[in-house]
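For this view, one protein chain was removed and the others were kept in their places.
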Amino acid sequence: AAPLSAVAARAAAPDPNIVPVPDWTKTLGVGVNNNPYGVPSKFEKDVVRREVEWLTASRESSVSFTPLYALDGVITPNGLCFVRHHGGEAEIDPDKYRFMIHGLVDKPLVFTLDDIKRMPGRVNRAYFLECAANSGMEWRGAQLNGCQFTHGMIHNVFYTGVPLRAFLDAAGVKTSAKWVLAEGADASVMTRSIPLHKALDDCLVAFAMNGEALRPEQGYPVRLVVPGWEGNMWVKWLRRLEVGDQPWAQREETAKYTDLLADGRSRRYTFIMDAKSVVTSPSPQAPLKHKGPNVLSGIAWSGRGTIKRVDVSLDGGRNWTTARIEGPAMPMAMTRFYLDFDWDGRELLVQSRAMDETGYVQPSKAELRKVRGENSIYHNNGIQTWLVHGNGETENVEVG
Amino acid sequence: AAPLSAVAARAAAPDPNIVPVPDWTKTLGVGVNNNPYGVPSKFEKDVVRREVEWLTASRESSVSFTPLYALDGVITPNGLCFVRHHGGEAEIDPDKYRFMIHGLVDKPLVFTLDDIKRMPGRVNRAYFLECAANSGMEWRGAQLNGCQFTHGMIHNVFYTGVPLRAFLDAAGVKTSAKWVLAEGADASVMTRSIPLHKALDDCLVAFAMNGEALRPEQGYPVRLVVPGWEGNMWVKWLRRLEVGDQPWAQREETAKYTDLLADGRSRRYTFIMDAKSVVTSPSPQAPLKHKGPNVLSGIAWSGRGTIKRVDVSLDGGRNWTTARIEGPAMPMAMTRFYLDFDWDGRELLVQSRAMDETGYVQPSKAELRKVRGENSIYHNNGIQTWLVHGNGETENVEVG
Amino acid sequence: ELAPAAQKGEAGKKAQAKAEKGKAQQAVNAAAPAAAATAVKVAALGRPALAEEIAAWDIDVRPDGQGLPEGKGSVKEGEEVFLEQCAACHGEFGEGAGRWPVLAGGAGTLKSERPEKTIGSFWPDASTAYDYIHRAMPFGNGQSLTADQTYAIVAYLLNLNDVVKDDFVLSKENFAKVKLPNQPNFFDDDRETTEKAFWNANPCMKNCTGEVKVISRARILDVTPDGEQKGNLE
Partner (left out) sequence: ELAPAAQKGEAGKKAQAKAEKGKAQQAVNAAAPAAAATAVKVAALGRPALAEEIAAWDIDVRPDGQGLPEGKGSVKEGEEVFLEQCAACHGEFGEGAGRWPVLAGGAGTLKSERPEKTIGSFWPDASTAYDYIHRAMPFGNGQSLTADQTYAIVAYLLNLNDVVKDDFVLSKENFAKVKLPNQPNFFDDDRETTEKAFWNANPCMKNCTGEVKVISRARILDVTPDGEQKGNLE
């Protein structure tokens, strides 16, 4: 076992990684355009999206999770944004892409991708996208040993796009309109009903993410952005918007994405993602490796606005310390927090608790179960606990 | 030729991309984890970094340029960040990585990568990195027909790292210290002298970019971040920091990165990158394709702080309109601007002019030549002109 | 060193010298004044959608019957199509094969520890079954069923769920009469009222709980892919 002292030991002999000079300093590396489109270091090959195969019957209707434990900062790299499909990944020729708007409008219209890119009012905004089923496997107790699996259905991306409002204005919305239906061009022909007020407020028709074209698995060439609301509504491969006077009761808003409570009743139209957070390091896939100084790193987000504060507990929720929010804290965007701490090797029960600008405080799992039971599947924003053992190994546990 | 009317024509027959329903809506696409680390759509295969082969004798000491014309928003995707090496791309095993700090310090120290990640005070910041030689080929007149080549030695990334100051504090800087030397572990063993005040101010020892580990071609596992200052100083594969009382007159700060003026004298230590901007669309690689509404998109940045205003001219600098800054305008970070405009097919001479928070106004090329001549190579921040022809084709030109 | 293209410079210089001055002149004179160039007419983008185009994509069906096509189908006919095209995944009686979804049964389970949420036990609207089956089933071959086939399959599934009798024939006309039993148990989002307690300006910071016990451990359940990475204390 390592000594408890946090001071690094004096090296007895020169470090073989310093003397002699390493090979990479003595021979030329590959040229500047070895990869015209760059890829991560081979030493990072484990930092990938992962599936949980027992979750669904088919890989075309499944999910692969963001490796949150290995990421830092505020942006999710495009190649690591979690993926959830219901009919596989549509591969759309951008020249053949069309977007139709019709229903309760004065002029039903068809737009090409070029048309969308020519619309005035283009904006750039960072938003988190969280699947309402994120942490859904954890309602009945700790199940999956890694924040990639417990919390990896979230990503945070800078979108470039045009306010959906511009398209509604172009078509001319009739006064009787109250809802819109967004529809994808993939094999699931994904649909969701969205209240007109949200569509007119801050939704985007986005064609770029983190600076480049949308990725195919994120809806290339065009997806809907529905800030702060559950990810399933952010229709990918957007082909159609119908304006109507009532919701459509589509499968994804009735059979799914409704929240069954303990009394057998079900809450529907639970669009907003409540404030939530998770410590990404330490976590089961990112155990503590050293005593002494350590940096606890985590993410927090809220569908109701900006994260104002994150508290961290190292003793299972008995005592809390306010963490340092680092980097931009933008409304409805993932926010990074850190706690610098000194570890003497004692077991820890690590938790984080997010607060947003509306004063909402992320509840404990017990508090959440008390009002919702264990059968909601969706919207599990309860406080996560990681048990850090004396040897640094970290487990997903629940405390009570 | 297209009619001048900006109103789209009524389709005579149903669009074959709508009726019948496209194949991608009728058959399942690939599964959710087809690419555990995702890649762009095959339809975006031309959006890559490009070299200009005649520029240098060897591809290990060369540059490949960011395809700015195809990008939007404020972030540069990691795979498309321009690359400049002097000895190829070092491929470093993170477990064997070491960072040494010595010289005029109380305690010379060696850090592992884990040590760096355990340092308190980790931060997340977005900064542009511009090579001082960006636009260097354009001093004597319009040369390269595309903003990828004229302006593509810039990228903008969110870094995660530790203030360099923390390492200097740990080692204990002696009172006689005035400069530091940063050195890379690549085959060029790249070195630059940096004033101590900058090192103590806002420099970062960074290990992540845009949320994930640094890319190999950007210095994996650790690079220096020197906000607002010329890119060559942002030493990649950082292995060593020596503290001293004078600059080292290294090759990159004497033979190179000094600015030869018309009178034969040379300006040195020109670290700050002056305010600059360029219209990325339209541009030679992104011609106008339609009359009627269009979105002009561009980027602006300044090493002296935040971009406060960008003006756009469509008539070669005679008249200017203030563009819309869109998305976050962060200090020493790339800032996006747009101008929504209606094009009737007349020839345009497109320019943009950046202003920063210090009141610095990006000069015209003529103004710049007047004070510097044509032999500086570095720090060409003159206003760029694109000539848009009546058929939409766009050329790099200079006006006088 | 990134110097100007010296080797091509001479040719370039010459070419520049004879640069078409007339053309440049024109470019300048013709340039749109900045003011005019920024007057954008939004109405200019997009083109009118044709009725046939809307019809090709407007496949949704609402609870009030909007979107239902002409057609009809019996439980018996539905059983036939279902056995051919659906049963392999969903079971002959909608009981689900392997991990594929269960479509029938589950009545009375919604308050239990393991609710079985099917069309009969959970779904609020029969229109959703019509919409979804025509839209996305059979999995990988969506929009291949005719209207009559879809009516028939929905009739069969309603029958499996004890909502309609064995001799029932579903049609556009009688669709509105079909009511699913769990419909009354849905209510709209009320979290801001019922979960008001989660808004709290001063959450507890010190000695917030009594004794804290680990009550559940993912490691013991052991369903995580790849197992887990071990700690590596140095």
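By written order: A, B and C. Residues from 1 in each chain.
The rule is short, and it goes like this: contacts are C-beta pairs under 8 Å (C-beta built on N, C-alpha and C of every residue); 3 or more make two chains touch, one makes a residue touch a chain.
These figures come from a predicted structure and were not determined experimentally.
Screening B:N17, B:Q250 or B:T306 for touch with the missing chain picks out B:Q250. The chain not displayed touches subunit B at residues 1-2, 50-54, 56-58, 60-61, 86-87, 100-102, 107-111, 115, 118-120, 141-146, 149, 166-167, 169-171, 181, 183, 187-189, 191, 239-240, 242, 244, 246, 248-251, 254-255, 258, 260, 262-272, 274, 284-291, 311, 315-320, 345, 349, 353, 355, 358-363, 367, 371, 374-375, 387, 389, 391-400. Contacts to the hidden chain, counted on subunit A, fall at residues 6-11, 13-15, 18-21, 25-28, 54-56, 63, 131, 133, 136-141, 143, 256, 292-293, 312-316, 318-321, 339-344, 346-349, 377, 387, 397, 399.
Everything below uses one rule, namely that only the chains that are shown with their structure count from here on.
Chain contacts in this assembly form a complete graph, since each chain touches every other chain.
One simple way to say how far apart two chains are is to compare their mean CA positions; for subunit B and subunit C this gives 38 Å.
Chain geometry summary: the mean Cα position of subunit A and that of subunit C are 17 Å apart. Rounded to whole angstrom, the centroid-to-centroid distance between subunit A and subunit B, based on C-alpha atoms, equals 28 Å. Shared interface positions of subunit C, defined as residues touching 2 or more other chains, are 40, 42-43, 45-48, 53, 57, 139-140, 142-143. Multi-chain contact residues, meaning those touching two or more other chains, occur in subunit A at positions 50-51, 58, 60, 87, 100, 110, 115, 118-120, 187, 189, 239, 289-290.
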